[in-house]
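Missing here is one protein chain; the remaining ones are kept as they sit in the complex.
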Amino acid sequence: MCLALPRRGVSPQILGAILASTAGGLALVALGAMNPTQLPNVYFYVFSSVALGGALRVITHPRPVYAALYFVLTVIATAGLFLILSAEFMAFALIIVYAGAILITYLFVIMLATQAPQEGEIEVLTEYDTSAREPIAATVVGFLLLAVLSTMMFTGVATLKAPTAEKRDGMTDSLLADTPRKIERAMRSAGTLEPGEHVKIDTASGTAQIDFAARTVAVTGTDGEGQTRLAALPTNLSLSNAERLGFSLLRDHPGAIEIAGVILLMAMLGAVVLSRKQVQIDEDAKLLQSRSLAASLAKSNIDNRTNSGGGIAS
Amino acid sequence: MSLLINSVFLGQAGFPAEFSAPALSHYILVSALMFIIGLIGFITRRNLIVMFLCTELMFQAAGIAMVAFGRYHLDLTGQTFVVFVLTVAAAEASMALALIVLLFRRKESLNAEEWQDMKG
Partner (left out) sequence: MLLTHILAAGAIQSQGIAEQAGSGFAQTLGVGLTSGLSAGLASGVVGSAGVAIAAGHWTTSLIVLLPLLSFVLCALCAAGRVKSKLPAWITVVCLGGAFAFAVHSYLGLDGHIGGGEGAAVHGGVAQITHLFDWINFAWGSGPGEHFIASFAFYVDTLTCLWMLFVTGLATLIALYASEYMSHDVGAGYCRFFAAFSLFVFSMACLVMGDNLLLLYLGWEGVGLCSYLLIGYFYKKPSAVAAAKKAFIVNRIGDLFLALGIMLCWVHFGSIEYKEIFAKAAPYIELLKQGNIDSIPAIAQLIPILLMLGAFGKSAQLPLYVWLPDAMEGPTPVSALIHAATMVTAGVYLIARTYPLFLISEHALPIVGWVGALTALVAATIAMAQFDIKRIMAYSTVSQLGYMFAGLAVLTSTGAAAHVFTHAFFKAMLFLSCGAVMHGFAGQLDLRKLSGVGSMPGWRVVGIAMLVGCLNLAGFPIITAGYWSKDMILGEAFANPHTIAIGWILLVTAGLTAYYTFRVYFRVFVGPKYYEPGDELHADGGDHDAHAAHGKHEGHAGHAHAGHAGHAGQEAHADRGHTGTASHFHPHPPGWAINTVLGVLAVAAFVAIIPVTMNPFKSAPAAGVNAATAGEHEAHGGWIGHLVQSSTAATVGTAAYLETHVDGAAHSGQSNSTDAGHAGAGHAAHATFFGFEAHKAMMVVSGIVGAIGILVAFMLHYVGRTTAARSKADAIVPLLGPLAYWAQRKWFVDEFYDILIVKPLWVLSNIFALVDKYLVDGLVDAFGWAPRAVGRTLRPSQSGEIHGYALGMAGGIAVLLVIVLLVTLQ
């Protein structure tokens, strides 16, 4: 990883960008080449390159609007990565929340917080957008961190514990017992249930009785009583990611949900409070504003006069 | 060669199949790179809005790492935490943007270097 990230003069350096991405790509390939039998998907490479490229453009593009848009691209690529990781819910949640809400807010703020460009100077960039600040130091520090993180990773990943066998099996199926309706629906559509039969629900815990080894489920007659019989589970029945996530959220981390709700409430209230403040404009800023206003007025007067003069003439 | 192509196109199975450790290291590398990019951007750029955008980038990277680890350990806790991270990021972004608007109104500039009252 000892390839230098290009200097960010934030004057667009396509060369720099290509160099960076090539470097990153090579790194990934090298990584893959180390262990050819267990490579990730090709989609992984696609999505990750898009994400990283987008990230690079976020930090290098001089215009804030473009930076925001590139960020949207990055978000979408990240969502793709989530998809590959079987986190579909997260992927779409990411797109909805980030790209849909946060980034829109960013764009609004960019609109609000941009000085109105004077006529004829649409293309001007503010000075602070043009040049970066201490790029060398930043790059060195980033480098250092990257080296550390990657070293940690390389040495540490090998020592990660593999997930236990029980967990492996348990994760796949145990939650199924908590979704008797789903089982019923699947069995009905598969035709393994007689009409009028229901999956037996244990009144105490509300779960179905499943035998995972034989892949059978207890089924009762219409009246709830009657004999139970064991029906076969459909073979490819499994919970979806959203269902699992739901179970995880509500069953394992209920307190965090509450707190998250409170945080959002606070954010809302805070936004309301902040937006009500009357702000004293800085003296210099006022002066600038009045000058620009006067200049534009003067200009418009001249234009009007010339226009009107021209208009009268014509 | 076929092995290579196989593994490239099919290589990684979905949940609930096992997730291999080398594959995990790929994802972690991507996360680290994105995080560093976000960090460099935060230190380098002077536009307040772009700075916050970079912090969002860092959140993203963290999220990738969390989901990847969750997938590796076959535990949905990783995704759960990404939900919360998302929540916090949203709240923080809204507050930050509100403050940026207020700051802009004061100085008519988005330059982070304009605010040096804590100097010395």
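Letters A and B name the chains as they come in the text, with residue numbers starting at 1 for each one.
Here is the rule we use: contacts are C-beta pairs under 8 Å (C-beta built on N, C-alpha and C of every residue); 3 or more make two chains touch, one makes a residue touch a chain.
What you see is a predicted model, and the numbers here were worked out from it, not measured in a lab.
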Among B:28, B:43 or B:83, the residue in touch with the chain that has been omitted: B:43
Pick from A:96, A:112 or A:137: which residue touches the chain that isn't shown? A:137
Candidate in contact with the missing chain, chosen from A:65, A:145, A:237 or A:263: A:145
Those residues of subunit A that touch the unshown chain are 133-134, 137-138, 141-142, 144-145, 148-149, 151-152, 155
Contact with the hidden chain only, please: which subunit B residues? 39, 42-44, 46, 51, 112-113, 115-120
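In the analysis below, only the chains that are shown with their structure count from here on.
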Quick one: subunit A and subunit B, Cα centre-to-centre, how many Å? 8
Per the touch rule, the subunit B residues reaching subunit A in their complex are 3-4, 7-12, 14-16, 18, 20-30, 32-41, 43-47, 49-50, 52-54, 56-57, 60, 63-64, 67-68, 70-77, 79-80, 82-84, 86-95, 97-102, 104-113
Which part of subunit A faces subunit B closely enough to touch in the complex? 5, 8, 10, 24, 27-28, 31-32, 34-42, 44, 48, 51-52, 55-56, 58-59, 64, 67-68, 71, 74-75, 78, 81-82, 84-87, 89-90, 93-94, 97-98, 101-102, 105-106, 109-110, 112-115, 126-129, 132-135, 137-139, 141-143, 145-146, 149-150, 153-154, 157-158, 160, 162-163, 167-168, 171-172, 238, 241, 244-245, 247-249, 252-253, 256, 260, 263-264, 266-268, 270-271, 274-275, 277, 279-282, 284-285, 288-289
